[in-house]
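Note that this complex is displayed minus one protein chain, with the remaining chains in position.
Lettered A and B in written order, each chain numbered from 1.
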Amino acid sequence: MAEITRDDVAHLARLAHIDMTDDELARMAGELAVIVESIKTVSEVAGDDVPATSHPIPLSNVFREDVVGETLSNEEALLNAPDNADGRFKVPAILDGE
Amino acid sequence: MSALTDEVLTFDEAMEKYDPVLGFEVHVELNTRTKMFSAAPNAFGDIPNTNVSPVDLGLPGVLPVVNGTAVESAIKIGLALNCSIAEKCYFARKNYFYPDTPKNFQTSQFEDPIAHDGYLDIELADGTVFRVEIERAHMEEDAGKLTHMGGAAGRIQGAEFSLVDYNRAGVPLIEIVTKPIEGAGARAPELAKAYVAAIREIVKNLGVSDARMERGNVRCDANVSLRPHGRETFGTRTETKNVNSLRAVEHAVRYEIQRHAAVLDSGTPILQETRHWHEDTRTTTSGRPKSDADDYRYFPEPDLVPVVTNDAWIEKLRAELPEPPAERRKRLQADWGYSDAEFRDVVNAGVMSSIEDTVTAGVSAAVARTWWMGEISRRAKLADVDPAEPGASPALIVELNALIESGKINDKLSRDVLDGVLAGEGTPAEVVEQRGLAVVSDDGPLLEAIDGALAAQPDVADKIRGGKVQAVGAIVGGVMKATRGQADAGRVRELILQRLGVEG
Partner (left out) sequence: MTELIHLSADALAQQLAAKQVSAVEATQAYLDRIDAVDGAVNAYLHVNTEEALLVAAEVDQARADGDTLHPLAGVPIAVKDLIVTKGQPTTAGSRILEGWQSPYDATVVQKLRAARMPILGKTNLDEFAMGSSTEHSAYGPTRNPWDLDRIPGGSGGGSAAAVAAFEAPLALGTDTGGAIRQPGAVPGTVGVKPTYGGVSRYGAIAMASSLDQIGPVSRTVLDSALLHEVIGGHDPRDSTSLTDPVGALVEAARLGQVEGMRIGVIKELQGEGYQAGVLTRFHESLELLRSAGAEIVEVSCPNFRYALEAYYLIMPSEASSNLAKYDGVRFGLRVVPEGAATIERVMGATRAAGFGDEVKRRIILGTYALSAGYYDAYYGSAQKVRTLIQRDFAAAFEQADVLISPTAPTTAFKLGEKLDDPLAMYLNDVATIPANMAGVPGLSLPGGLADEDGLPVGIQLLAPAREDARLYRVGAVLESLLEDSWGGPLLAQAPAVPQITGRNR
């Protein structure tokens, strides 16, 4: 399981939307393999009878009342936008233009 | 996008060889005041990026907090769909990058939806009842709205850039997923439409959604696969996304059945993919194939704590549920004594609730139907709006009816009164007063008009005198004309016969 190839990293980088050079992919594959090797015993420690803990302190039913609160103005919303037009966030084309 | 038109078989040809299997994912936008995880308003049609808080923009450092009303709406939908409600359920993150998704993950539910394993009985037009099994209903949040610019007709293909409005981001959604629906055969398209219509009706009846499909309050993804008659295993399915009218649902399912059949007949396997529905051509085109990029890496949302239900809470919500629409229709038809055809017309005209309210206010079912199916529907049709929209209300019908019953106005006058009320001239009584529409009840002016009418038609007067009492109608008509309809026709008839010395 700890075998991590350059292609594996390329796939993960695509999923994570981080461009990587060939050098980076190769280096990352090596580092990841070492880390994954060192953490693989985790899967052997706990049996099926051990429940998972996703939240350190167990709470439940934390709800908000359905009452309108403060909002940002359009200007505040767009203040940090890298690009905007017509009161909206502007992004490059979503699909390739071919 | 492929420019080629896909081959299709006729629907009948497809049905000769194949059984369709359907599946639906219907997204219902709740009509809560605020969003699923933030206190920003849940409102349609506002200035872009104004119904947003830092949470809705996914700004650094923000945290979600669950809208309790949305959870109760989800439970109510689950109960209305005969589902079991989870004792404990978590929110989960569905990770994927898309610019309309502010955090690049959607907060949804995964392994343990709030409601699961239910069913819905769907009545088709001929009264056949078809049971659709519900797999789950889960809570999640809507995405923002993308507008594609610089290309053709707002399409994503060929666009130069897109604009994002996050007002809709975070609006509460309930996604309702069916189990595979088998055995509908040639009625699959009809069932598809009836199923989505039933969901829409239920959530509207519950009051948890505005259920306006044209606004995207109810959106349907339709899954279709075919298998040869007699085969147990399912074929490969396609998912047609965002089919957003009842008619389109029917057409899209029909089209995909025909297209699948042609593909299968040619010996080619079906590609598992999403399809886009095009209303203009009534066809689907290839969307995105299923790929390893669809690895959503779900995990329990650490920023939200689980929802834990108990019997007392669920039973309290169950007690708040309104009568299911199908049962309500059955009850009302029986109460009102309408024929099947009459009742269907009332339902199709969308005036069932208005009639119910009118009857509750004390008008007979027959009279209520005459009003809503007659004058009011006619006017609505002319204006191309909902019958309730021109301003007619059960209270107005009650008043008009009372004026008629008291003899103050007659049927014909009542239409003028309705005109006056809808034109904003005031209450029915005020309109009667201002337009001078009251029935003429003083015999003096009536006798004057009768004498005039008799003088104008001496031959008719003679016939009546000669015992042809049924001829009196012509004189009554003359009197009504002379009094501009404001006379009580019965009283006029009486007076004419008296005048002519004939026994009625």
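Everything below uses one rule, namely that a contact is a pair of C-beta atoms (placed from the backbone, for glycine too) under 8 Å apart; a residue touches a chain by one contact, two chains touch by 3 or more.
Because the structure is a prediction, the values reported are computed rather than measured.
Asks: Which residue among B:L304, B:A368 or B:A487 touches the omitted chain?
Replies: If we include the chain that is not displayed, B:L304 is the one touching it.
Asks: Can you say which of B:V66, B:V224 or B:L317 touches the chain missing from this structure?
Replies: B:V66
Asks: So that we can see where the missing chain sits, which residues of chain B does it touch?
Replies: Spelled out for chain B, the touching residues are 54, 57-66, 93, 95, 97, 99, 102-105, 162, 164, 295, 297-299, 302-305.
Asks: What residues on chain A make contact with the chain left out of this view?
Replies: Residues in contact with the chain left out: 1, 4, 8-9, 12-13, 15-20, 24, 28, 31-32, 34-36, 38-39, 41-43, 45-46, 50-57, 59, 62, 64, 72, 76, 79-83, 89, 91-97.
In this section, only the chains that are shown with their structure count from here on.
Asks: Flag every residue of chain A that touches chain B in the complex, lowest number first.
Replies: 11, 14-15, 17, 54-55, 58-74, 77-78, 85-95, 97
Asks: Which residues of chain B touch chain A once you look at their complex with the stated criterion?
Replies: Against chain A, the touching part of chain B is residues 32-34, 38-41, 47-54, 57, 65-71, 88, 90, 97, 99, 104, 146-148, 156-166, 292-293, 295, 297, 299-300, 302, 304-308.
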